[in-house]
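The complex appears here without one of its protein chains, the remainder shown in place.
On to chain A.
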Amino acid sequence: MAPKLLTSWAQLPPVFLLPDAFLPLVAKRGVKYGWTTAPARGKPARFNQKTAGLPVLEQSPAAALARKDFTLPLRTGALGIKKGMTALYDPDTGVRTPCTVVQFDRVQVVSHKTREKNGYFAVQVGCGWRQPQNVGRPLLGHFAGHGVSPKQFVTEFRVKNTSGLLKVGETIGPDWFMEGQFVDARSDCKGKGWAGGMKRWGFKGQPASHGNSKNHRTMGSSGASQGGGSRVLPGKKMPGRMGGNQVTIQNVKVLKVDAEKGLLVLNGCIAGPNGCVVKIQDAIKKPWPAIPAAVEEVKEALAATA
């Protein structure tokens, strides 16, 4: 057998066996230059220990979770289908409120993401129904493993901790939200295709006359010349693909909840065409809604009284 080339560094022989040419030419000991005002390090070999005298690392997963702690919702959101817009009138004051109607279509918890396994807590929620023959085997197995029917749309909602993990298979209806509470609604907005600077970024365009020739809607200059570095700065607003991206509308008021018809009526407009999927979760910039902790208990109580 011909001798194989080493394919990875893991196959290198131990350092003491390597020829000198392989070892880095960096002196490790006896070098003393530079200075620091930080407290003296106890054991320099230990990385990021308390004794190391270094500030606590802020790039760790734990630190990231701690940062998000304040804004992560306590409970999961839900998926809805945008059905269209209309208006609600207050019979007493005569105030007209434009609203968006969102329908809940068999919204169920599909699975969980946990800190131990995935690094964060989230609830995977699906809605609608898809023909099993139109679902790939891996995804079909995922649904079957959790005892949930194949879903048309699946998304995940991050939650703060384990108490926000709604049970797998649990159905979420519009009564998951309360009338008067605020939610964040995110959906993919309408795609506008390849759009010019005027439409995409609101550029003013150029005058129709005064000697202007064949440049009425063009973007004009894209930056300074020699003084400005003779280059286009990164992030320069230019023509290109517009729309089709996810848009979050924050602090949308819930005007009406109709559990019987599976409808949620939201104040104002929501991004996207009719029939698009809307992700609805408690607004992060408002106090968390005081919703009865266990929906099941409420349902049971209601059933008992009825």
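In this text, a residue touches a chain if its C-beta (ideal position, glycine included) is under 8 Å from a C-beta of that chain, and two chains touch if they have at least 3 such contacts; residues count from 1.
Basically, contacts and distances are computed from a predicted model.
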Q. One chain isn't displayed here; going by UniProt, is it "Rab proteins geranylgeranyltransferase component A", "Protein EFR3 homolog B", "Probable cytosolic iron-sulfur protein assembly protein 1" or "Mitochondrial ribosomal protein-like protein"?
A. "Mitochondrial ribosomal protein-like protein"
(Q) One chain is left out of this view; which of A:Leu79, A:Val101 or A:Val159 touches it in the full complex? (A) A:Val101
Q: Consider the whole complex, including the chain that is not shown, and state which of A:Leu88, A:Ala224 or A:Met238 touches that chain.
A: A:Leu88
**Q.** Hidden-chain contact residue, picked from the options A:Val183, A:Val265 or A:Ala283
**A.** A:Val265
Q) Which positions on chain A touch the chain that was left off? A) 83-84, 86-94, 96, 101, 103-106, 108, 129, 132, 137, 140-141, 143-144, 147-150, 171, 173, 258, 260-263, 265
